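Yeah, one chain of the complex is gone here, protein chain that is, but the others are all in their spots.
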Amino acid sequence: MRYLPLTPDDRSAMLAKIGVSSVDELFRDVPAPARAPRFALPAHAGEMEVERALARLAAQNTTAGSGPFFCGAGAYRHYVPASVDHLIQRSEFLTSYTPYQPEIAQGTLQVLFEFQTQVALITGMEVANASMYDGSTATAEAVLMAHRITGRNRAVLSGNLHPHYAETVRTMAGLAGEIVTAPVTPGVVDELAPLIDAGTSCVVVQNPDVFGLLRDLKPIAEAAHAKGALLIAVVTEPISLGLVESPGAMGADIVAGEGQSLGNGLNFGGPYVGLFATREKFVRQMPGRLAGQTTDSLGRRGFVLTLSAREQHIRREKATSNICTNSGLCALAFSIHLALLGETGLNQLARINHMRALQLAERLSCIPNVELVTPAFFNEFTLKLPKPAVDVADALADLGIIAGVRASRLYPHQPALRNHLIVAATETNTDSDMEAYGRALAEVLA
Amino acid sequence: MRYLPLTPDDRSAMLAKIGVSSVDELFRDVPAPARAPRFALPAHAGEMEVERALARLAAQNTTAGSGPFFCGAGAYRHYVPASVDHLIQRSEFLTSYTPYQPEIAQGTLQVLFEFQTQVALITGMEVANASMYDGSTATAEAVLMAHRITGRNRAVLSGNLHPHYAETVRTMAGLAGEIVTAPVTPGVVDELAPLIDAGTSCVVVQNPDVFGLLRDLKPIAEAAHAKGALLIAVVTEPISLGLVESPGAMGADIVAGEGQSLGNGLNFGGPYVGLFATREKFVRQMPGRLAGQTTDSLGRRGFVLTLSAREQHIRREKATSNICTNSGLCALAFSIHLALLGETGLNQLARINHMRALQLAERLSCIPNVELVTPAFFNEFTLKLPKPAVDVADALADLGIIAGVRASRLYPHQPALRNHLIVAATETNTDSDMEAYGRALAEVLA
Amino acid sequence: MMNAQGRPTSSGIADKSAAATTSGHHGLDHEEKLIFEIGHTDVTGVDLPEMDLATNRLGGLARRQPIGLAGLTEPQVMRHYVRLSQRNASIDASFYPLGSCTMKHNPRLNEKLARLPGFADIHPLQPQKTVQGALCLIGELARWLKELTGMPAVAMTPKAGAHGELCGMLAIRAAISARGETRTRILVPESAHGTNPATAALCGFTVESIKAAEDGRVDLAALKAALATDVAGIMLTNPNTCGLFERDMIAIADAVHAAGAYFYCDGANFNAIVGRVKPGALGIDAMHINLHKSFSTPHGGGGPGAGPVVFSALLAPFAPLPLFVHDSNGFRLIEDMDEARAAGATPLGRMCAFHGQMGMFVRALAYMLSHGEDGLRQVAEDAVLSANYILASLKDVVSAPYDGPCMHEALFDDEFLKDTGVITLDIAKRLIDEGFHPMTVYFPLVVHGAMLIEPTETEPKASLDEFIAVMRALAQEANDGNFDRFWNAPLLAPRRRLDETAAARKPILRWRPEPAA
Partner (left out) sequence: MMNAQGRPTSSGIADKSAAATTSGHHGLDHEEKLIFEIGHTDVTGVDLPEMDLATNRLGGLARRQPIGLAGLTEPQVMRHYVRLSQRNASIDASFYPLGSCTMKHNPRLNEKLARLPGFADIHPLQPQKTVQGALCLIGELARWLKELTGMPAVAMTPKAGAHGELCGMLAIRAAISARGETRTRILVPESAHGTNPATAALCGFTVESIKAAEDGRVDLAALKAALATDVAGIMLTNPNTCGLFERDMIAIADAVHAAGAYFYCDGANFNAIVGRVKPGALGIDAMHINLHKSFSTPHGGGGPGAGPVVFSALLAPFAPLPLFVHDSNGFRLIEDMDEARAAGATPLGRMCAFHGQMGMFVRALAYMLSHGEDGLRQVAEDAVLSANYILASLKDVVSAPYDGPCMHEALFDDEFLKDTGVITLDIAKRLIDEGFHPMTVYFPLVVHGAMLIEPTETEPKASLDEFIAVMRALAQEANDGNFDRFWNAPLLAPRRRLDETAAARKPILRWRPEPAA
């Protein structure tokens, strides 16, 4: 086996040193019924064979790059500079563990410190952690954190929060309190203020929301704060922050976000990278790892994991979260991509995305009976079609066009959303992609 | 521009320090007629645009991996383990120069020392250099070296030496003496002994030859040595050395080889890696770089470039060759792949290649009017078809099968070779590839 | 380009500390500033067309303040991250016997395959008929996991071990509710990984610690004594965090089940037994598997990972959405609760958006196919053999609290350092100077000054021998009273010991621009 360096001679010598005659003796503590020398599984295979087997499966999927492609709804296709993937594959990043020995992990630690700073800057918050699994679990953690901070346990979710996020919150935080979800209102800012009361720990609002709608968070922030509740802002498209007012500037107390758009591919849904930012005063209630600055015994600047007294490995059942492994390498990719963009590039990229979406929305909403549902948006909008979106999307897929995400996949029980299609456009969509889409949609609806 | 870090402010500050008001002044030595501020070329482009443009061109080629593929004739498709390409992309290997400062180039130097050892071992020679451009130029350098050693200047080339190699020798060494080329004899060991005389510096024989034929080099080595000439053995398929007697063991004085099969892709012909090995006593007449072992001032083993007094940067017009840049990174890939294979793996791989070729030769030569021309071979053989090979290969290409290299492409002026097709099989060919080939060839010839 | 021949170099051992440099760099070890100190908001490392947004539809929400993000050109980015990387230890470059973390070799084939556009460039919500290959891959991986564990069901979406624990404990909670019961306590052995009690707490359970017996296993009597009708389950790691196999698994399972509770097994150490032991035969009800440990998806400096959970028949119906279905129409996801119920399931909910860690799935399946049944068995055997070899080779000079055989990791304590002035932490830091990543220290908590050494099966014997020799030398040095050299370690790393206390006292968690002077 190409991955196993011990030779038969090595094994004999080692057994001799241990003083047993066979490796079976080392497994003697295993109860007999569980010893399972045979499995209905194939024997080992060479690299070429394994590559062939998986390449065959890969070839059975329609890749986003193979034609016009417009899916978003929480995962976005952006162009990632080649240097990002090159760098994250460096052995020293790829094959190291969580930086528990800071003297020989300054690379990872400095990266995390920079990542935390970038996330704090784009979200407009004071501090950020070193990543969560993804946006949905970050949102659930934000709710739990709000419970801890406020000592209350009722969370209000916007109806236009990505349904997967809402379900994740209900699953992960459901045991810790009550979760109230407002009705879905595509293209309209939902009225959450009436749902907030003295028992409310937080209001969770996504911006842009799952339909792409942009909303001003200030009113809801004020409404929440007036009742002593926190505003949790969810951002699933971080590119939007290059052009849109930050949640921090609009009054959010916690920002939970999905960082995939920066540095990370679509990957069929994972691994992604959860962003988590908040105000400095809440830092000791944060979940997850934090890198902090310090000095070494010669007085040189260095970085360590810090405030571990929040974490499971120190605090066990009193920890702020059970998270251990996070999304380190995805955070690195995020950070490299954002370092390449910088303020100027992020802003340009955001403009291009908005422009693309504007152009596409204009083109598609000109088609008879197609209605643009979202008046204000960043790079994603929702159309109301004259037919069930599932049929339209299927027909377009047969024409090689992945037209977007049908709302009915996310809201299967909302007949009113049957004809809604959520469409994202990014810098990766060409003019001819958009033309092809327009033509094909007109045809399919004709 | 993403690759240019100087900012406008930097540039102003630097100009001020230099004491000029514009960069134009720095170009003042350029004669006016050559100053060319405008070119008929496009402006800069983003990464995504460049990727799209080149991906479009790439998509216009039929890749070897996309169907049954059987070309060889000096370039072979083998499976290269993923770790090879990963490692050669490490910044410290990829973006370093020739190791002129050994204290901070021990990585490259040790790799070269190991590469030299591997090449010496597989060729059965005593020493090898740190690589040449490719097999063809290595062969030309071998002829020049033989001239230097023997003080003679007449080289005899086998007629079954790859014609590109023969042409390269005639071009690069043509001015240094006479080049005699024997007639081509597909499938037959050519009679070179009669061509050797007292003015002959060397005989150049390829094994397996361009048609895939294996030959015993001992007789020709003896004939050459008897006349005071050297035997230069050319190997274009190093995998063969895992199964076939080494040139060194058969009496070769210099081995010039193409190393592409190990670690390196087809790459449409380059970059490849020239192998160059010889006897210890000739080392000071070798072309190219050599890494050698030494110690540092603390007595620790270390490596340096050595015997530079052969090289152009020290000896200038008296150098053994003008080579400077060689194929360092390809040599690294070769060395990693061979380290992964080791003796056991190289032997297994060679067996698989031979077996594949045996199976394919059997299958194809069963087809009516198809004749197997090469009685002994490694992983490549030549067929004589009942029709011009160019037509057959073209027809098969239209069926998605790249059938091999027609001899007429290499020997355009040999009507007798019009129907010859040179066919290679490697571990990358599956049973179904070979079946498809057999079926299609029978059809095309029917 | 070339060196002239220099004077013969001096051969005395020069004093490196005299080699203070003007630049602050030291040969190939470079100091590196923060991106914010290198880059500038006006600089960018991408070339994008300038877009003039004559109109916009941002609803008046255009950003009003600059962000303050530094941009770097590609050469600067490359230098920054290459230099930073060079300040990290890694499995690729050195032995990394971090117990409980399974720092084994990460095959590069798996990296290549995870990047195939057919896996990396597909969207989780594109029509399912366009991702049949991806769904098939997940199904295939699920099949391997079920077969290897001998368990009938698996939930694929959890994103790491701790998330898998949560999934498993939520299933237990749902099963208890479904029975119309309320049970509030979870028993957790004191040697448990921190995620176990944290997870139980997250599910609203109270955590009750069960002490270890003399032999480093759960004290069966204590466990039995603690079982009662308010106990929802037990969370037990096996092989446990002392590197030992819980011999009484079946008795434990029987007792737990007899009490109407469920048996959660933390399977993070599955690599010790994969291909040799079917945990399904031990009576467990749920177990997560860390693909990033047992199946070698890279740790990446802290993540990402994946923590699928296998379930017994009892808990299988509670597995979270989405469910993976394979029928005559191909592969399909059930993403809707009602549809799941119609199919007879009662999902506990949804663990995260989308369908799990596809990137890890590809790598793990490639790892499994590469090893095959025979290779996986060899993985377990070699991992256990190597750990026992270390135990046997060190135990005369480094105190080991428990007798062998151990499983995949060897546990030592600080008894051997008594009265030497040297502590476990010093050993760790000294190992850094010697070119090794230290073992896990001070975990598990059940022994004093723990040192948990997990060599893994991908370490050559020569490397184990080198480590053993160094550990023996360090034990000797400590006994010789040479504590000074320990206290100052590491001397040869990019940094000396870092002040963690100061870091926590006044946390600096981000860069801030220097206040204008």
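Lettered A, B and C in written order, each chain numbered from 1.
Following the convention adopted for this analysis, a residue touches a chain if its C-beta (ideal position, glycine included) is under 8 Å from a C-beta of that chain, and two chains touch if they have at least 3 such contacts.
Owing to the predicted nature of the structure, the values given are computational and were not obtained by experimental measurement.
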{"item": "Touched by the hidden chain, restricted to displayed chains", "value": "A, B, C"}
{"item": "Residue among C:219, C:266, C:413 or C:434 that touches the chain left out of view", "value": "C:434"}
{"item": "Given B:235, B:336, B:383 or B:417, the one touching the chain that is not displayed", "value": "B:336"}
{"item": "Residues belonging to subunit A that touch the chain removed from view", "value": "1-5, 7, 44-47, 81-83, 86, 91, 98, 100-101, 104, 296-299, 308, 313-314"}
{"item": "Positions on subunit C contacted by the hidden chain, ascending", "value": "1-10, 12-19, 21-30, 38, 47, 73-76, 78-79, 82-83, 86-90, 92-94, 98-101, 105, 107-108, 370, 423-426, 428-429, 432-436, 440-443, 452, 458-460, 462, 466, 469-470, 473-474, 485, 487-488, 490-494, 496-501"}
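The criterion applied here is as follows: only the chains that are shown with their structure count from here on.
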{"item": "Maximum centroid distance from subunit C, chain identifier (CA atoms)", "value": "B"}
{"item": "Geometric centre distance via CA averages, subunit C-subunit B, whole Å", "value": "44"}
{"item": "Euclidean distance of C-alpha centroids - subunit A vs subunit C, Å", "value": "20"}
{"item": "CA centroid of subunit A to CA centroid of subunit B, Å", "value": "47"}
{"item": "Residues of subunit A engaged with two or more neighbouring chains", "value": "2, 47, 81, 89-91, 340, 427"}
{"item": "Subunit C: positions in contact with at least two other chains", "value": "40, 42-46, 48-49, 72, 74, 78, 82, 107, 109, 111-112"}
